[in-house]
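I'd like to ask you about the structure that follows.
Of the protein chains in this complex, all but one are displayed in their positions.
For chain A:
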C-alpha cells in the first residue's frame, strides 16, 4: 500500500466512524467525493424547489381575497425565497456557488420538485399547497434535521419551523373555505382533488425503484425510505381531511387494523415519469419565467458588481 492510499484509508475510517457514531460531518472534514456530490445534488434540487415553488403561489398574491390572507401569502412566498437562500449557502460550504447551481437549473441539468409543475387554478389551490405540499415537504424534511451533514441539518431545522407555519395556514385557509359558502366549499374540494395524488408523488418512486435511496440511507443523508414517509403522510392527512370536511379522491382509502395504517390506492407512476420528463402542465412555463427573471436581472447584478468594484464595497 502506498502512503497516499494508506492516508485516504485512514480518512475514510474517521468518516465512517463519525457516521456510525451519529456525529455531524462539517465542511472542513474529509468526505468521500460521492458523498459530497450526492449532497450537492440533493441540496441544489431542494434549493431550486424553494425558488420555483414561489411561482405557483405568487400567482395569487395580486388576487388574494382579503388583506389578511394577502399578508399571509406574501410572507409565505418570502419565506420560500429565504429557504432558497439558506440552502444555496449551505451548498456553498461544499464548494459549489449559487451561480453555478442556478446555471444548472436554467439549463435543465438539475431538477426541482415536480409538484411545482402543476398549476394553481383557483384561490383554494393556495390552501391545498400549504396543507398538502408543505405538509409533504415537512414529512420529508423533519428527518433531514438529523442528516449527517451539519450545514444541511442546521438549515433544515430553521426551514422546518417555517414550513409547519405554512402547513397550518394552508389548513386554516381550506377550513374557512370548507365552512364558507357552497361555492367556496366546492372550490376547496376541487383543489384537494387535484393536489392529493401529486402530493403523494412528492415522496419519490417506490422503494424498489428508487435510484439513490440505499446509498443515501447508508450515509445518513436520508433516514427513512420513500414508502415509509409516504405512508406516514397519508396517516396524518386522512383525519385532517375529515376535520376539514373534505374528502380525499381515493376510493381505496381505508384503515387497516392489521397494518395499523391507512391503505391507499395505486399511484399513477406514468404521470409522475411524464412530469419528471418535462411534460407536466407547467414545466416549460416555470423554467421560462425563472430564466427570464434571471436574464432580465443581469444588468442589475452587473451594476451591483461594478459599483462594488469602484467603491470597494463587499458584494451582496
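Some observations on this one:
Assume a contact is a pair of C-beta atoms (placed from the backbone, for glycine too) under 8 Å apart; a residue touches a chain by one contact, two chains touch by 3 or more; residues count from 1.
Throughout what follows, contacts and distances are computed from a predicted model.
Set against the options "Phenylacetate-CoA oxygenase subunit PaaC", "Branched-chain amino acid ABC transporter permease", "Succinate dehydrogenase iron-sulfur subunit" or "Nitrite/sulfite reductase", the UniProt name belonging to the omitted chain is "Phenylacetate-CoA oxygenase subunit PaaC".
When the whole complex is considered, the residue among A:33, A:208 or A:296 that touches the unshown chain is A:296. When you scan A:45, A:164 or A:184 for touch with the missing chain, the hit is A:184. For chain A, the residues touching the chain absent from view are 51, 54-55, 58, 61-71, 74-75, 77-78, 81-82, 84-85, 88, 98, 123, 173, 176-177, 180-181, 183-184, 289, 292-294, 296-307, 310-311, 316.
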